[in-house]
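Taking it in order: structure first as structure tokens, then the write-up.
Yeah, one chain of the complex is gone here, protein chain that is, but the others are all in their spots.
By letter and in written order, the chains are A and B; residue numbering begins at 1 in each of them.
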Amino acid sequence: MSELIKVTINEQDFEVEKGARLIDVCREKGFNIPSFCYYSDLALQASCRMCLVRIEKMPKLQTSCTITCTDGMIVTTQSEEIEKAQRAMSEFLLANHPLDCPVCDRGGECELQEMIFDWGDVEERFTEKKNVEPEKFLSPIVANDPQRCIVCKRCTRVCDEWMGEDAIEAGNRGVNTVIGTYGGWLNCSQCGNCIEVCPTGTLLDGVYRHETRPWELDQTITTDVYGSDGMQLSIGSRGGLVHRIVARDRYVNGLNGEFLDVKARFAHEFVNHPDRIKTPLIRYKKGGKLIPATWDEAIHFVGQKLTESGKNVGVVASPRLTNEAIFTLKRFAKEVVGTDNYAVSDRYDLSVFFDNLSAPLATHKEIRKAKTLVLIGGEPEEEQTFTAKQMRQAVRNDGAKLIIVNHTPIRLSAQASQFIHINPNSYDAFVLALTDSANDDANAKKLGIETKDLADFRQTLSETEGDTVVMFGGDLSPQAQSVLANSADAFDGTNAKVLFHPLPLYNNSVGANDLMEGKKSLSEVLKNSKALLIGGSLQEADTNLLANKDFIVVQELFETETTKYADVVLPAASFAEVDGTFTNNTGFVQRVRQAIEPVNQSKADWMITTLIAREMGADFGYNFSATMVFKAIADSVSAYEGLRYPALKDESKPVQVKHAISAKKDLSKEFDVLKSNVEKLSDEANKLTATPRVGHKLHRLTTLTSKTAQFHLLAHGNPKPENLLVSPLVQFNLDGTPRTETADAAAVGVTDRINLKVEY
Amino acid sequence: MEIKAIGCEPLQLKRMHIKDGHTLKVYQETGGYESLKKAMNMSQDDIINEVKASALRGRGGAGFPTGMKWSFVPRQSPKPKYVVCNADESEPGTFKDRYLLERDPHALIEGMLIAAFALGAAACYVYFRGEYRYLIDIMDKAIDEARAADIVGKNILGSDFSCEFFTHTGAGAYICGEETALLSSLEGYRGHPRMKPPFPAIEGLYACPTVVNNVETLTAVPQIIEMGGKAWQELGTEKSGGTKLWSVSGHVKKPGVYELPMGYKDLEKFIMEDCGGMLRDDKKLKAVIPGGSSVYIMNAEQIVGKGVTMDYEGLVVGGSMVGSGGFIVMDETVDVMESTKNLTEFYKHESCGWCTPCREGTDWLVKIFNRISEGGGRPEDAQLLLDICDNIEGKSFCPLGDAAAWPIQSAVKRFPEDFKKWLLNKTNGNGVVANI
Partner (left out) sequence: MASALATDFTNKIVYTDEVAEFSPEVVEEMKSHLVKYPPERKRSALIPLLFVVQRERGWIDNAGVNFLAKFLELEVTDVWETATFYSMFNLRKIGRHHIQICKTLSCKIMGEPEITEHICNKLNIHPGETTADGKFTVTLVECLGSCGTAPMMQIGFDYHEDLTTEKVDQILDSLK
């Protein structure tokens, strides 16, 4: 607890922490102060001049966002003088701002609009001609109307500070200042955070553009279905359609603040996509077609066939499913089939990590506040985007030390205080070096680094005053992971608390690992089973193991490589259509909430499995209620003990499940494997020196992302199309003539967005 | 054009009329680099104390006491320290630094080296406005000469004091004359001013302790060291020490750069006699902007017979400010509405766009002036102009907002006739021009 000091605000005395920011203090104490450019945890800007206050003994009005409280400070936040200044600033901001709120997508949730209502003047004195700039697209999913810009530069700051991409910047000078890029085209990961933080309609969601008014949308707070960070977001839906996804703090207040990545924010068109499977489908004859059937027919058929296969039925769950669905699949295997043949179709098996875990999991807040971050392998910027943002801010804003061990110079390595650039495939050697400092010379040789690098690494760890967070993922061998996860002591500094952070690939990888206790490897299950119940498609590479099975049932949203082998396909509901939970990479169990009715005839995965079980004579006692499924989880899985949905109600206070911490284990077997692996490594290796392109993993087309048209453009390196829409509406100049300017000298021609096609 | 000292020996202008005064040889023949040698035998504190005693105030426009600025630099800091010269002379009506740089570049090198020695700085940068390319070439040559003579670089004059010396160019931005914007620009960024605190003395160039001084400020330093701070101060007044350069332009017979002792009496004599009086004998004096465009405009009544003293305090009493010392003299042919419009266009063009009031306010003001000058003036415009200026003044991020507001405020108040003409003609004389 830091020192408390006395501040007087509007003649009331308060005790506040020394060094607290005045604007935060005032707001906390209930004195409303308007601001645009101030954004917590971003670099101070002090440019909008809305947050002016009077502080005694200071000559001018002061911006409260730049003032830290000092003892005895006497502050006035409301007076005639301040109100005049606030009216003046809002008047200035409106001077060149077009009053086109009725056609602006931001209308209704626009901070400028609200601020003008609250603090502005009724009378408009600006009678001159406004400066005009044509609308344009900065990328397939970022629409830009420069004349609405109030130059708060939140967008340039999040791009730089959150994403480290520096893709969007301010250009020109004075009143001509615009936000943009060289060439007018955004080449970045397209996270869309610039859109989210924009207080006006300057940067807009190009996918949602002109679809509905925001107040007509129902907001449903739920969890991201792509990344393992468990980002909280709000689905905007109307009439059974998902229109957009945002993380605006007016709707949702999750661990990620307003941060989302490109997939979480934009790749939601799959929910209402016409390709969704509409009814249950049955392939009556091998090699025949999938033919639509009723649910009764399909369930009956499945029950009959699975009963025939007896104990030879295997069960596979996708790490994309909810905890409820995965748990029900496991119960199906255990209780209905009576088999241990169940698996998770994850690309990365987390069990080695959790079985040997020797320190608690770090939360994202703890990553942000950590003093040393160790990243071994992995590329969080592409796969665990919010983790990457927390790491970057820990380094940038609080001077945390970041040590990166990787075989490629990933972009984050530019911010590392130490980047240990090892040879490809030599992570095993690094793990050995970590636990055994006696052989540094030999290990360094295998790693292709200097012996000193290892010494420096150890020194940084030993000097750490604060938390150390160690992160690694599936690109390490299982043995290396076991050893690392069990070696919290190797990272121990003088006053350090060691925390681990896994780097799983899917939204519910951790939940799947928790709930599928005793699972086998996917290939084992696929090989050992004659019939299969598959919840969610497998990786394409694994599907060849599905050939020549007696009977395969797949619960899916779309027809995929996996459904080609299916005898029955049952239409499953997407995350937007179900209630449930996901467990993220910090162990938070967070709610998934139903935003729209299930599309077509689809049903929640857990419900489909339950129906099959009932057909086969087993009653899970769920009463068709997700609440009851979760209660069953809490009753049988120790880490989730005692949890209920109401306890998970508030997304701003997520609940962490208790993962067991294991004692130091005898891992000599693993060490033997590591040693023999390392011996096989050649001393002469070619290092990979190219930094991978931004978005090279994020923009990968998957079954789900490919359903968003704009993603195809991103996946192909985001080329700038020749003909890019300026606006689907004909626009008019102030004098009534149709507007003919084009968005950019290079983007000539007004075409409809639907015609936007890029061929490859 | 005149370049001369009046009422004192030429100090700053000492080498203005000496042939090849810009070369090292002539510079040394006329006493150059003796002050540096002297300073290098003094303690760092003594040098700063001499500068404090001289009552030298920043000649760039703000008039901040130089010695005090230097004393803010944490000399024990392990970071490298920098001395930066602000040669981004862009204030309308100001051109004194240009001649110092053109004809006496070594004086600046010497002044900066003394500052660098006093502050323990590792490098000096001279930030020129981009348009002064020919001066950069002159300075680069002077630096090369000095380097060859072991005056800059490693082991200066055989001592263990080393200091690098570089020129840097701006590229057309008035705002870069603001010291923190200058530093942003020197780092290769957009020339936006930075938040203060931290002041440059603590976190300036590359987040290291930095002193930024105007050319004229730094060229005064060798004189101060040479004659002693007290003696130099006594050339001027108690609070404004030494001599000061004034740039004079506009409707006078002899425009030019004049060196006057601080406290020179008086403003009227200076214009009407020293500068040769009005350009056209039949035209009367109408207005004077005494400190570069960013100060209050004065009308003839504030000057004639008022005995305005030419120093920091005197000009404030007289109704304006010293600023950068750029006199723009206007005779009765000038319409002050139009001259104010001209200056407002300047501020709009040069506003960096960082903060709301300056960015939007200057644009709005120009639009109003344009409308007025196209015959669309309205009686309420005077009040509107004043109110917009009031909304900019004191609320902008840096002083550029104030600089844009002051000329308009003073013009509307001190030249009501010029505005009435424009604002009332269109309204059949019914309107009232407020506050004037």
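Going forward, contacts are C-beta pairs under 8 Å (C-beta built on N, C-alpha and C of every residue); 3 or more make two chains touch, one makes a residue touch a chain.
Predicted model only: the values in this text are computed from it and were never measured.
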Full-complex contact with the absent chain, from B:K81, B:R103 or B:R129:
B:R129
Which is it among B:K4, B:H168, B:K306 or B:R371 that touches the chain not included here?
B:H168
Specify the residue from the set A:L42, A:L93 or A:A167 that touches the hidden chain.
A:A167
Using the definition of touch stated at the top, determine which of B:R15, B:R190 or B:R414 touches the missing chain.
B:R190
Using the touch rule from the top, list residues of chain B that touch the missing partner.
1, 89-95, 97-98, 125, 129-134, 166, 168-174, 185-191, 206, 247-251, 255-257, 289, 293, 326, 328, 330, 333-334, 339, 342-343, 346, 349-350, 352
Tell me which stretches of chain A touch the chain missing from the display.
166-173, 181-185, 720, 744-746, 748
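Keep this in mind: only the chains that are shown with their structure count from here on.
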Distance between chain centroids, defined by C-alpha means - chain A, chain B (Å):
52
Sort out for me which residues of chain A touch chain B in the complex.
44, 46-50, 52, 60-61, 66, 84-85, 88-89, 91-93, 95-96, 125-126, 128-129, 131, 150-151, 170, 172-177
Would you pull the chain B residues touching chain A in the complex into a rising list?
173, 190, 195, 348-357, 359-364, 367-368, 371, 384, 391, 394-397
